[in-house]
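First the structure, which I've put down as structure tokens, then a few questions once you've had a look.
A single protein chain has been omitted from the complex, and every remaining protein chain is retained in its original position.
Showing chain A:
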Amino acid sequence: MPNISPVTTEIIRCALSQAAEDMNTTLIRSAYTPTIYEAKDCAVAILDSAHRVLGQSSGLPIFLGNLEECTRATEERFGSAVWQPGDVWVMNDAYVAGAHLNDVTIYAPIFLDDSGQDLIGFAASRAHWIDLGSKDPGGSMDSTSIYQEGLRLGATKLMSGGLEIDPIIDLIATNSRFPEPLIGDMRAQIACVRTGTSRLREITRRWGIDTVEAARDSYFAQTAQLEREAITAVPDGEYSASGRLDNDGIDIGTPIPIVVKVTVSGDRIHIDLTESADQALGPINCGRAQAVAACRVAYKALLSPDLPLNGGSFLPLTVDVRQGSVLGAQEPAAVQYYYSHLGLLIDLVVTALSPAMPDRAAAASYGDSLIVQMMGTDPRTQMPFLSQEATVGGWGAWAGSDGESCLINNVNGSLRDMPVEVMETLFPVRIERYEVREGSGGAGEWRGGDGVIRKYVFEADQDLSLWWERSVTPAWGLFGGGSGQAPRVRLNPGTQDERELLKANAIRVRAGDVLLCESGGGGGYGNA
């Protein structure tokens, strides 16, 4: 290995991390569906030939460092000789990648040139696809098996020698209710891995394979050292926290416990999740990779929010997940809402470590995406429509500040709410209130942030689905701070037909019906 100057290392590190930014730019600018360009429900990475992250740009925090699972699994299944120049692969197997079937990873091997002699790495991008033929449009709130959730693809070759394999594209398009935007997003992801391919080639040709590898080893070591220094500053000990999800969407009366045990010793952190609930019948299970990613989000928030992400990240962190548990789902567990317990898990890791890091920690947040979904036919245009919204809420307070009000939840990326004018123009619905839910944040020396009130009036008959969580364990406070208020959803409040409900799968609502949604507040910090 050549002796490398810290200057060269830094230039190569920045170049690889900017190459990932270029990939992300390519993807977001050319995507068709708002879930990608608006909610940034995507992530990209450039990997080395041993599947380690050279550079990453993360839209969605919970995709932290698990794109490599896809290239690794492909190589384990088919052997390393399967990689050929110009090929592009696709995979969405939830149990490998950890997320749900809508999260599709597209990846390509990168060779130094078209001779296919030197494999120098991989480009990978993951993005949320609008519909892959689940039993209900846009994903079911009540699936009980992955076979109800859409087309499931193991490692599948999508392009060969630079050309799309038409029968595979047709197979994917045929399985979607919205083939046009879906194929558009797929091509955006292909353009994205092509950008990554040309960037890594340029960088490697300029500096040479040996120098790039030496720089890689050097900046991986820098990142690892900085993270170890941060962990060493945390007092050794065993810390724990637990909370419960409301239910699995099927058995509404039974909460789902999530249990976190964290051990800090020297420059290492171990997180034990094995005492969490068994895998559930409803769609709230996730693959192991995703549980690990959620732990990484909490780790990063507490220890290294400003450090770069690469193959040197997270080396001091180990996570124990029990296969067959709600966090280590196995076939045929349903996984559509794989993220509700991940939001809870992130808050729990932060809470567990709060006695050791009282200034870095924050009280719990409102915690879930709180999905409101409407579908039907718009009488104004006679066209079918599908609207999916996440709802903002209150975040936890910390030493020195109240928590933020009306902010999107921790598992989401830079998602923005849907403007009232856009909603009313595109969908047969009116929004009559969009206001802060005053007093919903927990009390404390520092108050939790407030949730939001959003009141809908339906202008046409349509189907309504809801996925609202965290009423059994609303955002809790820290060090004497109070809990935030729980979320609450009412249909036709103040009338004889009033109904309280937090989860619903495609229930029929009529023109003139009113839906009043109130999201939860954040936890307070310290005694009031």
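Quick notes on this one:
Simple rule for what comes next: contacts are C-beta pairs under 8 Å (C-beta built on N, C-alpha and C of every residue); 3 or more make two chains touch, one makes a residue touch a chain; residues count from 1.
Here, contacts and distances are computed from a predicted model.
Considering only "Membrane protein", "Hydantoinase/oxoprolinase family protein", "Allophanate hydrolase" or "Glutathione-binding protein GsiB", the record for the omitted chain gives "Hydantoinase/oxoprolinase family protein", by its UniProt protein name. When you scan A:Ser218, A:Gln290 or A:Ser440 for touch with the missing chain, the hit is A:Ser218. Summary of contacts with the chain left out: across A:Ser160, A:Thr232, A:Gln330 or A:Thr381, the touching residue is A:Thr381.
Touching the missing chain, out of A:Leu226, A:Ile250 or A:Leu501, is residue A:Leu226.
By the touch definition given at the top, chain A reaches the unshown chain through residues 5-7, 9-11, 13-15, 18, 21-22, 25-26, 29-34, 37-38, 58, 61, 178, 180-181, 183-184, 187-188, 190-191, 194-195, 218-219, 221-223, 225-226, 229, 297, 300-302, 305, 350, 361-362, 381, 392, 395-396, 398, 401, 404-408, 410, 413-417, 419-422, 424-425, 430, 432-436, 452, 455.
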